[in-house]
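Complex shown without one protein chain; remaining protein chains in place.
Take a look at chain A:
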Amino acid sequence: MTEHKPMIEMCNVSKHFGSVIALSDISLKVHSGEVMCLLGDNGAGKSTLIKTLSGVHKPTHGEMLLDGKPVRFKSPAYALDAGIATVFQDLAMIPLMSITRNFFMGREPTVGWGPMKRIDWKYADRIAKQEMAKIGIDVRDPGQAVGTLSGGERQCVAIARAVYFGAKVLILDEPTSALGVKQASVVLRYIAKARADGLAVIFITHNVHHAYPVANAFTLLKRGGSLGSFRKEEITREEVLNMMAGGAELESLDAELAEFQRSDQQQSQVA
């Protein structure tokens, strides 16, 4: 693997909320052109971690380096300006507004000046359509409400927007968890494309089957601590799954399932 500066790096970051230790001593690095999958069960600290990365929380200890330089964000807006774009689970899309209005929300392109300064709708519509086409979603009318799009397409609008506005680090919070198989694959394909474009992607998910095809590396969180980061070459899908759920629990689940199967067979024999 090429050993240049990681795009984003967390060094021994901890976050405490009063007496609660939400994150303890987390270190991870993501290079540009890489997808880091952040895996962990509920309560493992995934949300706290991404909220720390995206400037919602400030770390209690430790530091973060963006492109080798230490950073400390006052608010999500600063993180956004620095090139860390977060696509939250609840989307940041407004269903009743048009695709174009959503795409450029907060960063509207304008023409003219003084009282005649206005949104350049022609340009905005063209860019929105073009950026959506780039990810393989053919928008018929960029003036249509985002509410008319499917869940996967909405995620893609959010991601396309982040990429278009020059994100260097893309944080995706469970982008596929609410989606069907087909829609999830649309999003996954787009994540692969963002990686190919040289972004550093941090992809949070429950679902190893979504994570495994696009990831270059995995970081596993458990109860606020890190179980370590692994390159994809070093670890199999089953091992990831095992570590994620805590192998013992899965083994006991296996045993239980086997038990069910046996009783099923017995019943069918009786019948």
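Note that a residue touches a chain if its C-beta (ideal position, glycine included) is under 8 Å from a C-beta of that chain, and two chains touch if they have at least 3 such contacts; residues count from 1.
As a convention for this text, contacts and distances are computed from a predicted model.
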- Item | UniProt protein name of the chain not shown, from "acetate--CoA ligase", "Cytochrome c oxidase subunit 2", "Isopentenyl-diphosphate delta-isomerase" or "Xylose transport system permease protein XylH" | "Xylose transport system permease protein XylH"
- Note on the structure: Touching the hidden chain, out of A:K58, A:R107 or A:R237, is A:R107
- Would you mind spotting which of A:M93, A:A200 or A:A215 touches the chain that isn't drawn? A:M93
- Contact with the hidden chain (one of A:M64, A:A82, A:I99 or A:I135): A:I135
- Would you write out the residues of chain A that touch the absent chain, in ascending order? 76-77, 80, 86, 88, 90-97, 101, 104-108, 110, 117-119, 121, 126, 129-130, 133-136, 138, 140-141, 144-145, 147-148, 192-193, 196
